[in-house]
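All protein chains but one are shown in place.
Chain naming follows the written order as A and B, and within any one chain the residues start at number 1.
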Amino acid sequence: MTKITRRAFAASSAAAAAVAGFGFKPALAQAYPARPVTVIVPWGAGGGTDATARIVAALLEKDLGQPFNVVNRTGGSGVVGHSAIATAQPDGYTIGMLTVEISMMHWQGLTELAPKSYTPLALMNEDPPGIQVPSTSPYKTVKELADAIKAAPVGKFKASGTGQGGIWHLALVGWMQALGLPANQVAWVPSNGAAPAMQDLAAGGLDLTTCSVPEARAIIEAGKARSLAIMAPKRNPSFPDVPTLKESMGIDYATGAWRGIAGPKGLPADVATKLTASLKKVYDSKEFKDFMSNRGFGTVWGDATEFAGFMDKGDAQMGEAMKAAGLSKA
Amino acid sequence: MRLPDQVTGLFLVGLGAAAAYGGWLLPPVPGQPVGPNIFPLVIGSGLALCGIAITFGIGHTFEEEEEIIPLEGGQVRPPTGKLYGLRALLPPALLLFYVVAADRLGFIITAGLIVYATSTALGARWKLSLPLAVLAPMGIHLIFSKLLRVPLPAGLLSMPW
Partner (left out) sequence: MLKTLIEAFALISTWEVIIAMLAASVYGLVIGSLPGLSATMATALLVPVTFYLSPIAAIATIVAASTMAIFSGDIPGALLRIPGTPASAAYADEAYAMTRKGEAELALGAGVWFSAIGGIAGTLSLMILAPPLAEIALSFSTFEYFWLAFLGLMCATLVARSSPVKAIAGMFIGLLVSCVGIENPGGVPRFTFGITDLFGGIEPIPALVGVFAVAQVMRAMLTPEPPPIPKRKFGSIMAGQWKLTKKYHWQMTRGNIIGVIIGVLPGAGADMAAWVSYAMSKRFSKEPEKFGTGHVEGLVEAGASNNASIASGWVPSLLFGIPGDTIAAIAIGVLYMKGLNPGPTLFTEKASSMYAIYLMFIIANIIMIPLGIIMIRLASHVLRAPRSSIMPVIMLCCAVGSFAIGNNMFGVVTVAAFGIIGYVMEANGYPVAAMVLGIVMGTMIEQSFVTSLIKSDGSVLPFFERPISAILAAMAIGALIWPVLVWLWQRLKAASPATSPR
């Protein structure tokens, strides 16, 4: 019901704007968006980022009345798509979904692109890393695991979850640092993503994984692994039994893989404000919340300024972890 | 393009050596006993060994007498001219033309030119190649751009759908 009134309101205000602007060139007078908007996703169809972008785009379309077309621009391990967002015309008709990689790749010298290459619009999601062990593992709590890691020689424990220098690797490095241990106390076994790492964990090839809990969910439900903790300020409502690091160890370390919407640098202020306002409506909608919680994805809101600050903070944190792991080229 | 085995064999030796050297130059990864360098080293050495074997004709006896792909047609010998062999480069050249021109000219025009050029090069008269150059791009555009929402560049000539 509210939706209808909102739409009706949007339509009538658009009509009012059209009447008010009578006499000017119609294209200029028309309120943004006057034509379809392209939403660039730097990752392939069917993945988590793609799914999040598609639900956001569908809800934006509903709110703003113009098609929001999702385009997957893959290649270059995310660099190609991120650069397509940064180099698009800053007219509001090309926006995109940024992922945590944008605050990581420039430290490795892979690209010049950094969070400051964009006009941030809204932060929509953050997934904290979890700490998973095989169900046959003797460690029942994260404290026991941490003590065993501390007592073991360097590199005795093997962990995985993503490639070398990937987000979950840096999460592990950050956790080790928070424990006061060297970055390589636990050896990192690079894998082609979270799914193969979880499989290898179940096959008995690894001691722990640090991927996010939703990524580990299927294997956990199959009784092949369990999650000991998440590196987040508070528990995930979808997994209420998994404690945070702070609760179980008193360590105040939190990080995560996030997704947000941004445009190219220099987006007109009115367009940016309008998009952020609409994204807020999307974020608050039941459809978005239901979709995200069904997938176990965490929802975090940040408006344009908050998102910018969030990215800056994360960027510095990533840089530190990269340097500790000896991966930074900067 | 049929080169003597010595030439291709030596090329593989060079390629393998370059790959192994390139792999060897890669920095080791902190905290890993083996890194990204080992695989190119193994592959490069293997490739170089194969190259040596090919250069010396090992395994040549296994090769079939006939061409691996039977020459299309068989009896008719293709005309041999100096530049005739370069015709083979037309398809990749047209694809690169697509990469360069599609954004500016748009899909329909670029694709039309590619179809016309390929068709003519294969000996079609204009009665066949011209309608093909108009209809094939439109058909492909309809399927991909309209039904599957692939963002094909519009360029100078956009389609009514």
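The criterion applied here is as follows: contacts are C-beta pairs under 8 Å (C-beta built on N, C-alpha and C of every residue); 3 or more make two chains touch, one makes a residue touch a chain.
As the structure is a computational prediction, the values presented were derived from the model and not from experiment.
Peer 1: Please work out which displayed chains the absent chain touches and list them by label.
Peer 2: Per the touch rule above, the missing chain touches A, B.
Peer 1: Based on the whole complex, identify which of A:Lys143, A:Lys158, A:Arg235 or A:Lys281 touches the chain you can't see.
Peer 2: The one listed residue touching the chain not shown is A:Lys158.
Peer 1: Would you indicate which residue among A:Glu144, A:Asp200, A:Asp303 or A:Glu320 is in contact with the undisplayed chain?
Peer 2: Checking each option in A:Glu144, A:Asp200, A:Asp303 or A:Glu320, the one touching the absent chain turns out to be A:Asp200.
Peer 1: Across the whole complex, list the residues on subunit B that are touched by the chain not included here.
Peer 2: Subunit B touches the missing chain through residues 1-3, 5, 8, 12, 15-16, 19, 22-23, 26-29, 32-40, 43-44, 46-47, 50-51, 53-54, 58-60, 62-64, 68-74, 76, 78, 84-85, 87-96, 98-99, 102, 111, 114-116, 118-124, 128-129, 132-133, 136-137, 140, 144, 148-152.
Peer 1: So that we can see where the missing chain sits, which residues of subunit A does it touch?
Peer 2: Against the missing chain, subunit A presents residues 44-48, 50-51, 54, 58, 70-77, 79-80, 83, 108, 110-111, 155, 158, 160, 163-166, 187, 189-192, 195-196, 198-200, 202-206, 215, 217-219, 221-224, 291, 294-296, 327.
Throughout what follows, only the chains that are shown with their structure count from here on.
Peer 1: Which integer distance in Å separates the CA centroid of subunit A from that of subunit B?
Peer 2: Comparing mean C-alpha positions, subunit B is 38 Å from subunit A.
Peer 1: So in the complex, the part of subunit B that touches subunit A is made up of which residues?
Peer 2: The contact residues of subunit B facing subunit A are 29-32, 149, 151.
Peer 1: Spell out the residues on subunit A that touch subunit B in their complex, using ranges where they run on.
Peer 2: Residue positions touching the partner: 38, 69, 71, 155, 164, 183-184, 187-188, 325-327.
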